[in-house]
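Take a look at the following structure, please.
Every protein chain of the complex appears in place save one, which is left out.
Chain lettering (A, B and C) follows the sequence in which the chains are written, and residue indices restart at 1 in each chain.
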Amino acid sequence: MAKIVSLPQAVSELVRDNDTVALEGFTHLIPFAAGHEIIRQGRRGLTLVRMTPDLVYDQLIGAGCASKLVFSWGGNPGVGSLHRMRDALATGWPVPLEIEEHSHAGMANRYVAGASGLPFAVLRGYAGTDLPEHTASISSVTCPFTGEELAAVSAVNPDVTIVHAQRADRSGNVQLWGITGVQKEAVLAARRAIVTVEELVDELTPVPGAVVLPTWVLDAVAVAPGGAAPSYAHGYYHRDNTAYREWDAISRDREAFTRWLKSVKEAGA
Amino acid sequence: MAKIVSLPQAVSELVRDNDTVALEGFTHLIPFAAGHEIIRQGRRGLTLVRMTPDLVYDQLIGAGCASKLVFSWGGNPGVGSLHRMRDALATGWPVPLEIEEHSHAGMANRYVAGASGLPFAVLRGYAGTDLPEHTASISSVTCPFTGEELAAVSAVNPDVTIVHAQRADRSGNVQLWGITGVQKEAVLAARRAIVTVEELVDELTPVPGAVVLPTWVLDAVAVAPGGAAPSYAHGYYHRDNTAYREWDAISRDREAFTRWLKSVKEAGA
Amino acid sequence: MTSQTGTWSTDEMMTIAAARSLHDGQACFVGIGLPSTAANLARRLHAPELVLIYESGTIDTRPDELPLSIGDGNLADSALTVVSVPEIFNYWLQPGRIDVGFLSGAQLDRMGNINTTVIGEYDEPDVRLPGSGGAPEIAASCREVIVVMRHKLRAFVESVDFVTSVGYGDGPRDRGLLGLRGAGPVQVITDLGMLEPDPETFELVLTSLHQGVSIEEVRAETGWELVVTADLKITTPPSVEELTTLRGMRTVGSSDRRDPPSGTAATRSVGIGVGVGVGEDAP
Partner (left out) sequence: MTSQTGTWSTDEMMTIAAARSLHDGQACFVGIGLPSTAANLARRLHAPELVLIYESGTIDTRPDELPLSIGDGNLADSALTVVSVPEIFNYWLQPGRIDVGFLSGAQLDRMGNINTTVIGEYDEPDVRLPGSGGAPEIAASCREVIVVMRHKLRAFVESVDFVTSVGYGDGPRDRGLLGLRGAGPVQVITDLGMLEPDPETFELVLTSLHQGVSIEEVRAETGWELVVTADLKITTPPSVEELTTLRGMRTVGSSDRRDPPSGTAATRSVGIGVGVGVGEDAP
C-alpha cells in the first residue's frame, strides 16, 4: 500500500546511494521534480535506467549522482545532444560514467521481463548490429520448436522506479493517460516504486486510454503539481519547448550548469 | 483494410476447410453468431483454438466441423461439462477429435508470441505438472544470463481469428470494451481476421478501457446484432444464464443436440 | 453427514472458514463459485481492503452482487482497472505479487497436488475434466494457496491421477527444485474440517474439525492414512454476523437471497459433479 508522503520524504526513504533507479516517461510525464529532489538530497553512485535519458538524466549526471547510465536514446529531442552526459563520458566530469546501451525495443522488453518476473525477454532485435559486442545484457536464445536464433535481453529490475502521473486517489491508486509509454512495466519491474502526481482526488473517474497503478504495488505517492515540467502532463499543461531549447546553452557550459545546479538546490531550501 | 460485408460472406470467403480457427472472447463477447454461420456453411476438419471452448465450440464439435481442439479450460462455466466435446473425445461422434491442452497462462502466451511475430514465448509455467508430457507445444528454454530453465510454448498463428466487438466505424476500425481478454492478441496473431459487431457508427468516441483494432489489420467486419448471445456484450445486453444452463440438457443427448443443430441450420435459410 | 449442523449448513461453514482465511489488505486471485463467495464475504466482514483479482483481468473489483461467471460485467464495472488476460497472468500472477490463490479440484492428494484434468489415463480417461485453466500457475506463483473442496473419498486420494497443479510434488524439497516461488497449499478447507501441511513432511494433516464432525467421519472420506495433529482444534462456529452477511449476499440476476437449504454458495458451486470443482467451474 502506498503511503501519501511529501516528495522529499519519499526520496529520502526510498532512494539510496548506489541504487539502480528508473525515472520513466516517454516524452510525456517525465518526473523532473523527483529528479531534482534526488539532486538536492545528494544521492551518489546511482545506476540510472531510462529509455530516453532526456534533460532529467543530463541534470542528474551533471550533478554527479550517477555512476552508470542504461539507455537506448540519449538526446535532447528536437534540439541536439545531452552535453552533461557527453562531458561525463568524455572527461569523467564531475564523476566518470559507465554506459549500457540498448535499442528501444530491447529496453522495452527488459522492462517487460522485469515486470513479468522473468529473467530475460526474447525479441527480433540487434541482428547484424554492433550493439551486442558492447552490451553484456544482450545475448541470444534458440527457439526449441523451430531452431531459429533470436535475441535475448536480461530483465531490468530497478531498486526504485519513479514515474509521474496525472492523479491519485486518497488510497494511493494512481491514474495516468495520454502517452503512457513504459511506465506500467517500469513500476511493476521495480522493488520499490514512487509516483508523483499533479493532484489527489476523491475518486478516479475512468478516463479513456488510462493506465491505473493499484496502490498495493506502490510504496509512496507524492503530490508534485507541475512535477513533469518542462515535459508535459496531458490535460494539465503543455511541453515547455523553450526550456528544452534553452537547456542546450546551459548544459554546454560547466559554469552555466553549475549555476543552474545551485538554483535547483536552493529551490528546495 | 477491412471490408464491411455480411457474416455469411465473411465466413464464406475467409474460413476454409482444414483451417486453424480461433474464436476468442473470455466469457464476454463470445462470437456465437459467427460460430453458427460456420456450422451452416458446413466447414470440416477445423483445428479450433480457444482458451475456454465454452458452448460455442461444443456446438461446432457436435456439428462435426472440428478435427482438433486446442484449449486450456473446457467446461460450461458454472454449469458443468461440455458434453459434445466429451462425446467426440470418448466415442468419436460425429467425428474423432484430437486435443492439444495447455494452461491459461500458456495459451495466453502462445497468442502473445503469435501477435509478436515470435516463434515461441517464455513463461514460468507447467513445472512439475503432467501437461508437458502430453503436449508437444510445451518445451523449455534456458536463460542465457542466469542459467535458469523456464517453460517455452510455441506461438499460435491461426489461419483465421474471429472476435465479436461492440462497434466499428464505417472504415472498419473496431472498438471493444469491458473484459477484453485475449482478443487483441488473437486477432494480431492471425493470418486473416473477421470481427462481428453489434453496430456500425460514424465515429468511435473514446471509451475507458477500450481496445481498438485498426481496420488495416482486419479483413472483414460484419454487423451481427446480438452476435455474442448467449454470452454478453458489455453495454448492450446481459449474459443469458438460462441458456447456458439449458445447454446442459441439450448437449447431453445426441438427439436433442441434433434437433438444435437443425434449428441453427434453418435459422440461416 | 447431515447437511445442517446446528443452524448452518456444512457448506456455509466451509465458506465462512475460507473467508476467515483471508486477511485485510491481501491481494487474492479468486476463482468463481465458493472462492468468489468467500472472498466477497471476507470483504464485507473483516477485510474491507481485500484486493480481489479475477483471471478475466479485473483488478480490485468490488461487486455489489456476486458474479455468476468469472467474466461477469459487474466485475468489470466495479473494478479499479481491467487488463488483458495475457497481462493478468504475466504482469500480475507470474511475478509472485499475489498473496493468496484459491484452488480446488476433482482430486487432491496427500501432498497437496491437484487434478482437474482427467480421472484415469490421459489418453483414455474414465472422466474427462475441464482441464487446467489458470490453476497450474496460480498454484506455482501465489505466495500462498488455499484449497477449498468438499471432503469426499473419491476426491481426497493418496496420489492424483494427473498433476494439473503442483502442491508439494513428492516431498518437501520439490517446490524449490521446480523453481516454484510460492509457498504452496498452506491450508485445505473442507466441509468437514481443515488440513495443513506437516512442517517436516509437508503431508496434509488434519488440524481442525468443524463443530459436530468426528475424526472418524473425516478419515472415512480421506484416501490416505490421515494424521491428526496433537493440538487438533474445533473450528469456531459461524457467528450470527457471518451467517447473516453470507445469507444476505445476492447473486447477479437473482432476486433470491441465499438461504441455507437450497441456496448456499457451496451447494451451487461445489455440488455440480465430479470434475467441476470449486474455483475450476468457470474459465
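Note that a residue touches a chain if its C-beta (ideal position, glycine included) is under 8 Å from a C-beta of that chain, and two chains touch if they have at least 3 such contacts.
Bear in mind that the values here come from a model prediction, so they are computed numbers and not experimental data.
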For the full complex, can you list every visible chain touched by the one that's not shown? A, B
Residue of A:K3, A:H234 or A:K265 in touch with the missing chain, whole complex considered: A:H234
Counting contacts across the full complex, list the positions on chain A that touch the omitted chain. 26-28, 51-52, 54, 71-75, 77-81, 85-86, 89-90, 101-105, 108-109, 111-112, 123-131, 134, 148-149, 178-182, 184-185, 209, 211, 232, 234, 238-239, 241
Positions on chain B where the hidden chain makes contact: 1, 115-118, 173, 184-185, 188, 204, 211-212, 214, 216-217
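Note that only the chains that are shown with their structure count from here on.
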Counting C-beta pairs in contact, does A-C beat B-C or the other way around? B-C
Report, in whole Å, the distance between the mean C-alpha point of chain A and the mean C-alpha point of chain C. 41
Express in whole angstrom the distance between the two chain centres, defined as the mean CA positions of chain B and chain C. 28
In chain C, residues with contacts to at least two other chains: 81, 90, 94, 141, 181
Residues touching two or more other chains, restricted to chain B: which are they? 123-124, 148, 209
